[in-house]
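Heads up, one of the protein chains got dropped from this complex, but the rest are sitting where they should.
And then chain A:
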């Protein structure tokens, strides 16, 4: 299945790469590809995002038109997939394109806030949370330009009148330059400077941005980072395991090991927001045996790779802040900061060694002078509520009442964004407690730092760093440690993760009359969007995972099989109910589970045997006949439900001359007697037709 997904994605990519103009036929062609391959929506969405991100600036707009066309003409699941990263996709493109193109993009954004034209669906194309984030970022971007008239000539953007009604809802304009980093989506880890491949981006004159190579890619390293952390945890686990092997009686070690194993599970199954990862990392450090030989990255920016990111003297990048400084830490006064794009970006990216220099070691040692991302993010006001809690928190419920926004709750605002208020010493327990925290606080005002409102809910008292107990306790409270049977979450498949990893939105439901009355619209997505792949015949839904696709394929096969135009002619009838014993032993056979009867069709040594055992005949309709045992072994036949034939059969059975034998018995017998085995009937249906003339029907003497 995945190969075909790759194929479709590759096709789509090829077609995208030819798109260099705003060409209607090409765009509709791409839309049609997307529409016909909704089962590969995730891969296609990724390709599209990638393309928009990496293609030359002048080709970005056509690609964005493709995105627009897909979300408007196809809708879900693309709105879900594309909406998730829309902020990044949009803003990254917005920052590097020319003014006229920006206008076009703003036009696009406006339409996304409205329902699809001519659609009865009253919901906007993208949920307001998604477009709101972008809107806020754009507002900030504009007011940045506005509030720094000195810098204006440097900008490609013309000044915008403050009275522009479009922006009247803009909250208090940001007061310092640092906030303008908002266009960098904090949902992405942005600790890396541009990679050397962007060396052409030498000029600090932002005006040239428009035509220069794209802005630094949204860091592809976040997964590396996570991998590092995972590796670290894995190492810690093996170390602890060894220690534990020597010291099996040490309960502290055992606790630690337990905690680490659970942490690993969390890391494997969850995508934690960067700042939480950071805190986790610090905790892991503390858990690690004292001086772990972690190669410390030098915090000095590699100036050769960052020539243009050296900030102006008047501007102090956030890297000067130690993690212990609180959110009110002073930032340079905005008036003195000539804001330009380069600086915005520089601000957004604490300098770190270039990508190529990345060692497997985590790039964020806990050196006090080195800002960690959590700290950094704390200083950066989130563009909107949801920004500080990235994709992992789709089920963080919005504060209610929120009405039809529920239609795509994946993008609902996160809860009160506790992260910015989290002290740098926040431990994992606290971080994790956020997961199970009920949605209480209203969404933070955009461009405002949410007030510190975080209180750990895990009853760990004051957890000691480095003590594994708190970690274990914290993990205990996590509902997502339990993965429903049968669906193993895959980190690469967000939809799975959402469906199988209940987050706090669910954990809070108590079986009390009052709790059951509370509206929780965010749960709806777990019944709908979590299973985006719908059977158009019966409405059954499947996950968008490879397993889900396989299931759906088998399900569709089943639909095809049961379509029998001759059924009525044959005179089908109600079967007898199964007996108590049969019911107790019966296991539901899902039409989506692998078809066992088809297994073993091939094979060498066991093939003959299997053939005999795979033979079956329908259970005789005459109850008396159904009691007749095999004439050879005198054992009774066992009724088995055959899902594809939709009837009861006797497996390993064979009808010869009106009598039913065990196929294996008959085989033994016929070998001895030198009789050829009758050929296996092709199907139950064929069998049933053949049976019409057998003496079985003659016994219905009393029928009238």
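Everything below uses one rule, namely that a contact is a pair of C-beta atoms (placed from the backbone, for glycine too) under 8 Å apart; a residue touches a chain by one contact, two chains touch by 3 or more; residues count from 1.
Simple rule for what comes next: contacts and distances are computed from a predicted model.
*Asks:* Out of "MIP18 family-like domain-containing protein", "Bardet-Biedl syndrome 7", "Polynucleotide 5'-hydroxyl-kinase GRC3" or "Queuine tRNA-ribosyltransferase catalytic subunit 1", which one is the UniProt protein name for the chain not included here?
*Replies:* UniProt protein name of the non-displayed chain: "Polynucleotide 5'-hydroxyl-kinase GRC3".
*Asks:* Taking the full complex into account, find the residue in A:10, A:252 or A:516 that is in contact with the omitted chain.
*Replies:* Hidden-chain contact among the options goes to A:516.
*Asks:* Decide which residue listed in A:561, A:638 or A:659 touches the omitted chain of the complex.
*Replies:* A:561
*Asks:* Any idea which of A:11, A:106 or A:622 touches the chain not displayed?
*Replies:* Touching the chain that is not displayed is residue A:622.
*Asks:* Could you pull out which residues of chain A are in touch with the chain that's been left out?
*Replies:* Considering the whole complex, chain A reaches the absent chain at 119-123, 403-404, 406-407, 479, 481-487, 499, 502, 506-507, 509-513, 515-521, 523-524, 526-528, 531, 534-541, 558, 561-564, 567-568, 570-580, 583-591, 618, 621-624, 641, 643, 646-648, 697, 699-704.
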